[in-house]
Each structure stands twice: as structure tokens, then as C-alpha cells.
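Here the complex is missing one protein chain, while the rest keep their positions.
Chains here go by letter, A and B, matching the order in which they are written, and residues are numbered from 1 within each.
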Amino acid sequence: MERSSNRLFTTQDILGFAVLAVIIFIVLPMALDSFRLNLFGKYLTYAFVAVGLVLCWGAGGILSLGQGVFFGLGGYCMAMFLKLEASTPKNTAIQSTPGIPDFMDWNQLTALPWWWEPFNSLFFTMIAVVAVPVVFALIIGVAMFRRRVGGVYFAIITQAFAAILTILIIGQQGFTGGVNGITDLRTLHGWDIRTNDAKEVLYFVNAGLLFACLLIAQFVRKSKLGRLLIAMRDQEDRVRFSGYDVASFKIFIFCLGAAFAGIGGAMFTLQVGFMSPTLVGIVPSIEMVIFCAVGGRLSILGAVYGALLVNWAKTSLSESFPELWLLGLGGLFIAVVMVFPNGLAGVYAEHIAPRLSGLFGGKTGAAKSPKETPAE
Amino acid sequence: MFSDYSMSELGAIFAMQGFAGLILFSVFVLMALGLAIIFGQMGVINMAHGEFMILGAYVTYLTSNLFAAWLPGVFGMYFFVAMILAFIASGALGLFIEWAMIRHLYKRPLDTLLATWGLSLILQQVYRSVFGAREVGVSIPDWMMGSLPVTDMIEVPINGIFVMVLATGISLAVYYMMFRSSWGLQVRAISQNRVMADAVGINTAWTDRLTFGIGCGVAGVAGSAFTMIGSTGPTAGQLYIVDTFLVVVFGGAASLLGTIASAFSISQAQSIMEFFLSGSMAKVLTLLVVVGILMIRPQGLFTLKLRK
């Protein structure tokens, strides 16, 4: 007897991945001009966070309201490298201290702080983009999960971290660029990231990385660890008394989510050309949760669609009716919780998939996921 | 860092910062009381709590304008009318929201959090559309202006004292409601065992709604009091929400005394540090210490130990 959940990909999964790949790698690049494509590249960086949230929140029941922190840490690591490369003594000759980032000079700093030094190395930066968020998540995770803090308390504490980091970045503008963030980024190892060609290349790099993360997420969900997460969400004590160290699994999944978010942040910096505290704080962090919720908190592919759709709606609406956007977003939060707790993926599984399979007369898993209860 | 100041100057600094801390304390208490009722007793996360406060502030603003236009003779007294109206407005909105939204989500606390966040975004936009994006201030009655000189180096502002008195009064009222009235008994009974409370004839649905409404009403009064010390903008509520939740969690969610004690320690720490560090670093340090303590002692300062 073959059991579907044991295989890494069911037919349906392959179909889902393929459709998304076609949309991201073929349809969008062909349909959009390079400005819009870059915009969608930016949305896709949020999808990294949303996929991490599916693992933590949807599968594991751990709601973090501080994913912006990890997104920001990854993004700032990348921005620091790019800023240092942009701040050659030649480019900054008019400063009173040439060779350091402009905002440091404006804030009367006369030397590069020691912790900026390693970011001269691209290799170090690439490691830091993942490692810094992960170490940070590890500290929070160990402290919280070892003491069995979860649920709303965890949400509030992670939100407090988002607040703390924002205040810190804004307050320490000599070291961080303050409220404006780190701007005026130019080249990556001499390659100008501001040109249309570069942006197109970065879009594909970003999409490739996103798919790598999606595959990792898929592997984790289909492994025994994925089933353990579901089990923990429903019966944490039973898992514990089946001989599992529950905390270590939560820490792992939280760190994995942080790693994804860090990569997303770094790609954001590369594609958009700046990093600022507005992407770190409470508001962006909770908006990232809504990307995940709209797509379906249990579906990693749904998270990507959620991130694309909500951000696309945000851009279109706030271009034409800025005052409507907040109302719309607020309504979305309420609707997705009260009416569609499983988001787009739920709507698809309940309404579209059965009809599709009826149309084709096949058995493309119509009876799949009858009613997975949303995490509390 | 102390060498630049003489002893008497230092004393005055500590006294003044301490008093500034007391005002901040009162503000925290006012903010946290409503939340302590809603979160502490009902376990509901209301991310729109700040917006309920702001509603109270706007009601106060409207009342002050009404009095200035129609009843200038008794303008000095408008604030008391405004407070009652603020309570009614925020409380009524609270009742409505409980009915429309919260009651469907009692078993899903994380979802409540997201839904009320959505509510807060909607309310912010409504405020912006109705009152404009700019901050508004009320005219403070004459008797609340100025300050009382205590010594030649120490002065305390009267509006600050007023806010402190208000915070004390409302704390006592909430204490009475929660621990001395039969309604409070019902609320506490429900928070301990909802099924049993239902079985012994408590109308849990109505008690929940009323509790939520009163919590929101108290937030409205807090917002009303805020207008005495600062101006009001559509997004002002969001600035306070993290602080407020930390105050309540830090105190031990179910303990009113804990909420007050934690409001006191957080506000004093912050205002004294503010003098020696930049405001943002004082804030960062305070929050870090609070979060650090919560990591070591997640149940907060005051809690009972029970078999789970």
C-alpha cells in the first residue's frame, strides 16, 4: 500500500510547482516591462518570508510577528556590503572622512565601526545574510521554546523585537543610516545593479533562490519532521511523551524561517537598491503574516501567490486610491481570518480542485485535505 | 556621568525625572487597564486597543470644540463630560466589535490578533478621513495650565498631576468592578472555567460582550486623558500598542496589581534612563530588559502556580 504523504511530490504537488514555475520564470518576464518585473521581483522577496511563516505558523502553530527583523537583518547585511563598495575614497572624496559611508560622515564619524569591517568581504556577507538572522532566531527560540512560551506570548515578544530593532536602527543613525536606511547602493563586485539588465538577472536569481527555498520547505514538510510539526500543533504533550524534545523542533523551524527571511531581505536590497527600518518594524512584520494567510497558511505555494497578489493589490490601489488601501488591507485581515481561514489554497482545495477533477474525470486528489483545522 | 552635576542638582534631576516617570506611569496604567481586563481576564488579544484610545481622544477633541462654540461659560468643565462621552463611544464600539467579530474567534487567539489588527488599520483610515492626517490638540482649560513649584528647583505640571489623579481613580474603579462586584466575579469565573460558568447560569455570552465593551470604554477614557498631555493623530494608537502589551504581560496577565507594578517599574526605568541616554536608547534598553526578564520568567511578575 503506497501512502501519498510519504513521497516528496504527489502528482498534484508536481503540477503546482510546475504552474508556479511557468508563471514566475516565463509568464511574468514575458508579460511585464522591466520596471514592473523588478516590482514583482520585490514582491517575491516577501514570498521568502511567507514560505517561512507557512512552516512556522501554518505547520507548527508558532506565529512570529517579528519576521521583519530577520528580513531586515538579511537585508542590512547585504546593504552594508554594497554600501562599503559604493563608498570608495574616490566616490566620497568630498566628505570630511573619505572612504566611509556618507551617513557616517554626516554624523561626524571619522572611522568605520569595527563591526562594519567584515562586510568588505562578499563571502562573509553571503554567509552573514543567513547566519545573522539564524543566530538571532536561535537566541530567541532557545530562550522562548525551552521555557515553553508559545502562542500569543511568543507573538507579542517577537513583535517587541521588531519594535526594538526599529527604534535601535533609527536611533543609531551614525551606524545604521537611521530612518532613511542605507541608500545609494550601486555595484556588486563592480557589476552595476541599477541597470535594467542587472535587474532582470537579479529577478531570475531571486526566483531561483525562492524555488530552492520552496524545495527545502517541501522536503521538510514531507519528512517526518513535517508530520511532527502538525502533531505538535495539535497534541504537544503527546509528542513530548513520545520521546521528542519538542523545543528543538520548534527552534529548528523558527531558525529555518529566519534563514528564508534573511535571504529574502538580501534579495530585496539587491533588487530595490536600499534597505530601511520601514521594512523591519511592527507593521511590515505583521503584513508579512497576511501574505502567508491570504495564500493559505498551510500551503507553501499559496504563500507565494499570497505575497504576489497582496503586494500587487497594494501597489495598484495605493497608486490610484491611497485612502482605500488601508481599508482594503484591514478588511483583508478580517476576511481571511473569519471567512477564509485557509486562504486561497483552501478556496482552491474546496471549490476549484473538485470541479477540475470533475472536468477531467480524473482523480487528481479531489478528496485531499478535507478540512485541516487552522492552527490556534 | 554624574560628575558634571552638584548633589542638589542631581537630587532635583531625579525628582523631576521621577515625576516625569510618574506621569508616564499614569499613562501606562491608563493604557494597560483596559487591556488587562480584555487580555488578562478574557485572553483576547486586541491589537486595535490603541485605536479605541484614540477614539476617546477624538471624542474629547470634539467635545472641547462643542463647548468652545456653544457653552463657553462652562468650558472649564468640558473635560468631565468628554470623559463620559469617550467611555460611551469606545465602549459602544467595543460591544459592536465583540458581537461582530471577537465572539467568533474565542478559540483562536492568534486569529483574533490578526483580525483586530485589520480592525485597527480600518479605524486608522476612518480617523484620517474624518479628522485629517494632521494631529489635533484640544484647548486645555485654564485651571489645568501651569505648574506647581515644589522647591525652587523642582516644578510639577498641573496637567500631569491631573492625569495621575485620573489614573488612580480609574484603577480603583476597575479594581472595584473586577474584585468587589458580582459582575467581576462572573468575569473571573468565566476566565477560570467557561463551561462551568455557563452551567451555573452565568450568561457567558453577554458577560463577555460587556467585559470587552468595558475594557474598550476604559481605553476611551485613557485616550481622553491623553489629550491633556499631548496631541492626537490617526496613527497615535499604534505607537503605544507594544508598550501596553508588554506592561500587561510583564505584570502577569491576570493580575491587576501586577499590571500596575509593571507599569511603574517600566515607566520609572525608562524616564530615569532617558535623562542619561538618548530617548531611543533608553527605550531600547527598557524594552530589552523587559523582554529579557520575560524570557527568564515568561509567566510575568505576579502569577499563581497551578497544576496544568
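The rule is short, and it goes like this: a contact is a pair of C-beta atoms (placed from the backbone, for glycine too) under 8 Å apart; a residue touches a chain by one contact, two chains touch by 3 or more.
Please note the rule applied: contacts and distances are computed from a predicted model.
Colleague: Assign the chain not included in the display its UniProt protein name, restricting the answer to "Urea transport system ATP-binding protein", "Serine/threonine-protein kinase", "Ferredoxin-NADP reductase" or "Probable glycine dehydrogenase (decarboxylating) subunit 2".
Modeller: "Urea transport system ATP-binding protein"
Colleague: Please identify which residue in A:Leu109, A:Leu122, A:Val205 or A:Leu225 touches the non-displayed chain.
Modeller: Checking each option in A:Leu109, A:Leu122, A:Val205 or A:Leu225, the one touching the absent chain turns out to be A:Leu225.
Colleague: Which listed residue (A:Ser121, A:Thr195 or A:Ser248) would be found touching the missing chain in the intact complex?
Modeller: From the options A:Ser121, A:Thr195 or A:Ser248, the contact with the absent chain belongs to A:Ser248.
Colleague: Which of these touches the unseen chain: A:Arg147, A:Arg186 or A:Arg240?
Modeller: Here the residue in touch with the unshown chain is A:Arg240.
Colleague: So which bits of chain A touch the chain we can't see?
Modeller: Chain A touches the missing chain through residues 1, 3, 5-6, 219-220, 223-225, 227-228, 230-231, 234-235, 237-246, 248-249, 252, 372-373.
Note that only the chains that are shown with their structure count from here on.
Colleague: What part of chain A is in contact with chain B in the complex they form?
Modeller: Listed in rising order, the residues are 57, 63, 65, 143-144, 147-149, 151-153, 155-157, 159-161, 163-164, 167-168, 170-172, 282-283, 286, 289-290, 293, 323, 326-327, 329-334, 336-338, 341, 374-376.
Colleague: Chain A touches which residues of chain B in the complex?
Modeller: Checking each residue of chain B against chain A gives 43, 45, 101, 104-105, 107-115, 117-125, 128-129, 238, 241-242, 245-246, 249, 278-281, 283-284, 287-288, 290-291, 294-296, 298.
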